[in-house]
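Now for chain A:
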Amino acid sequence: MRKEVILSTQALRAGYGGKPVLQGLEIEVRESEIVAVIGRNGVGKSTLMKSLIGLVPAMSGSIVYRGEAVELLPPHKRARLGMGYVPQGRDVFPRLTVAENIAVGAAIKGDIPEEGRRRIVEAFPILAERWSQRAGTMSGGQQQQLAIGRVLIADPHLILLDEPSEGIQPNIVQDIARNMVELNRSTGVTIILVEQNLDMIRAMAQRCYVMDKGRIVASLDRAALDDQAEMRRHLAV
Partner candidate 1 sequence: MDIATHIFSALYQFGDAFAFLVLSACGLAVIFGMMGVINLAHGEFIMCGAYVTASTAHVGLPLPLAIMAGAIVAALVGALVELVVIRHLYDRPLDTIVATWGLSLIATQGTLILVGSSMAGVGTPFGSFQVGEYSYSIYRLVLFASALGVLGGLYMLFNWTRFGVLARATIQVPHMAAALGVDTRLIYSLTFACGAGLAGLAGGLYAPTMTLVPTMGATFIMEAFVTVVIGGADVFLGTAPAGAVLAVVKSVMTSWQGQLFGQIGLLVAVIIVVRVLPKGISGFLLRERT
Partner candidate 2 sequence: QTPIKLGVLEDQSGDFAVATIGKVHAIQLAAEEINKAGGIDGRPLELITYDTQSDNTRYQEFMRRVLQRDKVDVVFAGFSSASREAYRPIVDQFNGFAFYNNQYEGGVCDGHMIVTGAVPEQQFSTLIPYMMEKYGKNVYTLAADYNFGQISAEWVRNIVKENGGKMAGEEFIPLGVSQFSQSIQNIQKAKPDFVVTLLVGTAQASYYEQAASANVSLPMASSVNVGQGYEHKRFKPPSLKDMYVTTNYIEEIDTPASKAFYAKFKAKFPSEPYVNQEAENSYLAVYLYKQMVERAKSTKREDIRKVIAVGDVCMDAPEGKVCIDPKSQHMSHTIYLAKVGADHSISFPKVWEGIKPYWLGDAGCDLTKKDPMAQYTPSNPPPKP
C-alpha cells in the first residue's frame, strides 16, 4: 500500500538576493518515509531545507504539504502545521538555558509535555545533566543534540534534519540514527535528512535524492543506498 504524499515541491525556485539556488526543484515525500538528500558542498541542500520551512522564500513554484500549498506561509505557520527543522550549524539560543531552549521548541504546544521531556532526555542524557546550563557554553556536539531534542519536543509530523551527525561523537550518531528510526516506526513521523555521513544514511534512509546545482539529478532506492561505490560516485560528481 502506497502511503499518501505528505510533501511535494513543483518547479521550486528559491535563493538569495534574487539569484535562485534551487532551479526548478521537484521532490515528493510520502507519509512516514525517511528520505535522504545528498550532494556536494554548495549544491543547495540547506537552501532546500530552508525553503521548505520558509526561511528562504520561494521565488516561483509551489510547496504542497499535506494537501495545502504552503509556499507563501511564514515559517512559524509551517511549524504549527507540524514541520520541524533542525538547521545545519545548530542555531541554539545561546543565552537561554537548555530547558528554555526546549521550551521554545515546545512553543506551539504550550508547556513542555512531561512525556516528551522524558523521551528526549532518554535519547540525549547530557541534556538532563545540563538542564540549566546556558546553551551557548555547551560543546558543539552537545548543542547539536539540543537542537534535535528541541524539535522533537513538539511532536512534529515532518522533520527536516540538516546534517544532524555533524560534530557528534560516533556512538551518539548511531544512537541518533537508531532513535530516529524508532520514532519513525512508532509514530510514523516523516523525515527528510540531509547528510554526508553514509553510515547514517544507510542506518536511516529508505531512499535518497541526489542534488546537483539546485536540481534533483537522481533518485536512489534502498538497494542503491547499500552500494558503497554507487553512493561515493554520486557524492563525488
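Worth a mention:
Everything below uses one rule, namely that a contact is a pair of C-beta atoms (placed from the backbone, for glycine too) under 8 Å apart; a residue touches a chain by one contact, two chains touch by 3 or more; residues count from 1.
These made the cut because all candidates are chains of the complex that A comes from, given by their letters.
In this text, all values refer to a predicted model and were calculated from it rather than measured experimentally.
Interface record for this complex: partner of chain A among candidates 1 or 2 is 1, by the touch criterion. Those residues of chain A lying in contact with candidate 1 across their complex are 53-55, 74-76, 79-80, 84-85, 87, 91-96, 100-101, 103-105, 107-108, 110-111, 133-134, 137, 150-151, 154.
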